[in-house]
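Note that one protein chain is taken out, while the other chains of the complex remain in position.
Residue numbering begins at 1 within each chain, and the chains themselves are lettered A, B and C in the order written.
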């Protein structure tokens, strides 16, 4: 998490101030439940809410206490007590630190998920708008980096839309996975606290009670969460690499937006670099790598060891902040992407008409020629295009054997790009529910 | 995928024979749809089914053809044509190789998922049986590898049950993610084949049509699938490490099953090694590592490049076969696990009664002593247990200050293990729906 | 390790036959040392060598014994005893299985390293040959996929040569790291065997004695080895991606070799796909991923646990066989790479002469114009090239302000490609020691 690749809303989730505020709420909601159960006085719970809500926690002061106690939750509770007064003794009764820490982490991750979901929604909206804008913008489809058959730029964006729709759904699942609350004591047995407290706090925080915790919420949940972020980052990489390819000097079918006054590089006006999508490629590598320590965190010893903690202090903020930034940057790229339909056509016709060779060959076959003969006829005309820059249609029309097998009109018909785009509406309906 | 860590049913999914059979079915179902559409004769489709179903594909012969054509699908179609006869020319019309390859991979992965789901069901059944068997088997809960508070061995197994229930749900999602069928042509535009064919084949194979493919099914689906297997493997590792810990010489609360005649190591009867769970730890590392190349596969260039193929030829079989083996082995370990409740008690009481010190201290506080005094009283008696091996209860009862603060009956009550296990039923109801 | 991506020499290292033969040699050399020490009769050692060397080990028979004993080394020794006769009782005295297994693994990895080193040598030779062939073949250098300044294709290959020279050196270090022999008994204390045996066997097998083993050779050695393979694989990926880029339809500066009769794709003569380098990209992902479980293997418990074993049974063969195949395939690609110098020039001149704009601007500045004026003059001419396809030199010569500032001869001189290639000899001397 470095400022250059961070956005304030997500960063705020991971600030000490936010963390302490969430800790307070967990403790205060727990007091409500304990008061309901008659374990602590109702008045005390009320006082705790009032004094704690009004309190302005001093991070530096809490850190100072922690330097002595070597215990972050105790330091916070000590600080809190200064605001609450004598009733502070009713706070945290029967709870352990992990109850607070893990539930807080769940709250932070769900909030982070909500931002990420909004990010994806923004990206989807941009993709949809540009997809419809270019629904009929014909461009060459490429396999292996080599021209294959025509498609449209809108279809390319529809593919990305479908992919990020899936990412959205995965994130919804991942969010559910980590949205649990554990208030169950030292080894998860509720020895010193009634399960009702957990249920109450969970409900108030929009979480579900963890069915069975140890001291901690089990880390397979978090592994799944960070693995999901890794998959989403990989989809960010895919779309970024597509744009980087399209912006290559020799291709130049699209470009990241350049503001009018912006300079590429000194005197070279063509030097407009896809630096945003290159940056996104690197950020994707980072987010992806964090899935691994998250998976290694699963196998904590017995009821818990604390090896997960240092990992999560890092990847909790780093993965969510970086992915938030990446999704937002990608949305901007898509939103303002400069698209060059003329270059798309020019590239497609680099070998004039050759893209239709397969259809011509099939037509010859259907007209009764053997596959071998069809291939030979197409091949000899195609080679003139390939080697001498001829026009494929003209060559075919000038080839007597071809003309003898296939009427001119039918040959011309094989050069209709509409053949390739006739199902674009079908695809759009599948992806967007409309075309 | 090496024989030592493989089970035949999963291996069979990845055999050339199975693959060719699935290829045939994809082609034959596609012919049905093409016949319905009037593209090819209905009789041809019928013949293809009859002849192809009866055919015994010769893997070696197909490989021989591939060595010439350098193309696996063409090699297969050539071989198939020998069985089908002249109607073979109606097979594969308007399709591309990836239509067959990717849809086949989807079929293989869904079948693999079904086996893995059955594996997890088997593991869950074993966990549940043993959890109920040991619902009330008291054992010490440990945080940081250090004794914390009592729990029961059944609760430990309930935790594992809950974790693998989550893994099951994740696998159901992952299975849905990869269960799609693409028959959409060279760049996914359906230029040469009607979308109906895709819908028909998908329905017949229990798949959904891929809403928008390129030439291939997008690889974010597979990334999610293999990442999910990685998370499940991490849960396998967690339970394995738990057992390895319990089997340590100094702990010995449980052991992998040893058949009566089996020898540990030469003359040392105590030398029974947890080799199965150690093995599972290693296998988990392998499955987890395969999530990475799967994620790197997502960013294929443009409409596709073939870099994913070599990765999937490896991790497709390797990840599923290894995880299948691991889940099955783990089920066997749980099923036959030797559990030593007496050792559990003995370990818990290593420091006689000390596990109850916290409760005693709380009771003293509640009886009116200051927290400092309570701590001092408990501490001075606890140290005798810790340093001289004394019995904590006896020491407390002999301490006049303690007795003055707390009646003997109440002190004795604090040594009731039932205090720690009173919510086991609650936990079981949450996890199993019954207690 | 799948046949499609395997070469026989490397595969042979990992065959059961090779393994058993190495096991035999370790045991037999150990017997020599034990005989020297007077622990076993000299005659016995001699007999063991004679009978064992002549023996043809039957893998199936050994496997059969292992199914009963559940112990691979014991199974082998039992089988060996059938050939050796009564003197077999002198074999393996004071040794443990790991002594044999780990030392054998070291022998296999050093042999594998030797093949990989030869692979790299072959690749280096191909790179050098092609580098000198194209030392002066001017091509555009690209940053961000965008044209930057001219370089030569030979320099590109010199970069690859330098990179694989580094990889070679790294592999030499990695080979040293794993080339140790451990014959030190159950926990590495030489309790039952004299350290001299280890020294003797090590010397005979071309290994160094492990200074301090536990039961096993420490796994940080293997982690470093497989991490090094991962780095080499990443370099394979880099060169492969370079070629994939150069073969793109719009770039077409180089192509993987196509045999004269070979067909690209049906009727499309331009459809020559860089399938070999795409394949290498995928294989690189696989080799790289194996560094991770190797690193996780380091932290074995206490004097050893066996969790590393399953990992190594997989990545030992998989990583070395795959990398061997990849290096060999890459060598073939480089060796036969079709290079198109004319296309290189054509691409470089896509924007006619614009590549020299920076030099012209610098010259104007040096001629006394302000940086702002220089930029303005260059920019207005460059834009005509960029937007209207004009020729940059012609435009400059027609611009009175430019001509006024800079004599025509000097302007023309700025279009000399030799300016960019004047240090190619320096670079070649640095990389190859000659130019």
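Just so it is clear, a contact is a pair of C-beta atoms (placed from the backbone, for glycine too) under 8 Å apart; a residue touches a chain by one contact, two chains touch by 3 or more.
Nothing here was measured: the structure is a model prediction, and the numbers come from that model.
Contact with the chain not shown here comes from a single listed residue; of A:5, A:23, A:105 or A:340, that residue is A:5. Considering A:278, A:303 or A:395, the position touching the chain not shown turns out to be A:278 (whole complex). Here one chain is not drawn; of A:125, A:172, A:203 or A:286, the residue touching it is A:286. Considering the full assembly, C:162 is the residue among C:11, C:162 or C:367 that touches the omitted chain.
Taking the whole complex into account, chain A touches the unshown chain at residues 2, 4-5, 244, 262, 273, 275, 278-279, 281-283, 285-286, 288-290, 292-293, 296-297, 301, 305-311, 313-315, 318.
Against the chain not shown here, chain B presents residues 142-148, 244-245, 247-251, 266-275, 278, 292, 296, 347, 350-351, 354-355, 357-358, 360-361, 375, 378-379, 382-383, 386. Touching the omitted chain from chain C are residues 141-145, 148-151, 155, 158-159, 162-163, 166-167, 170, 173, 177, 185-191, 195, 209, 211-215, 218, 220-221, 223-224, 227-228, 230-231, 234-235, 237-238, 240-242, 245, 288, 291-292, 295-296, 298-306, 362, 419-424, 426-427, 430-431.
Note that only the chains that are shown with their structure count from here on.
Judged by shared residue numbers over all numbers used at their interface, chain B and chain C contact each other through mostly the same positions, with over half in common.
Separation between the centroids of chain A and chain B, computed from CA atoms only, is 25 Å. Per-chain Cα centroids separate chain B from chain C by 34 Å.
The set of chain A residues that touch two or more partner chains comprises 142-145, 148, 245, 292, 296.
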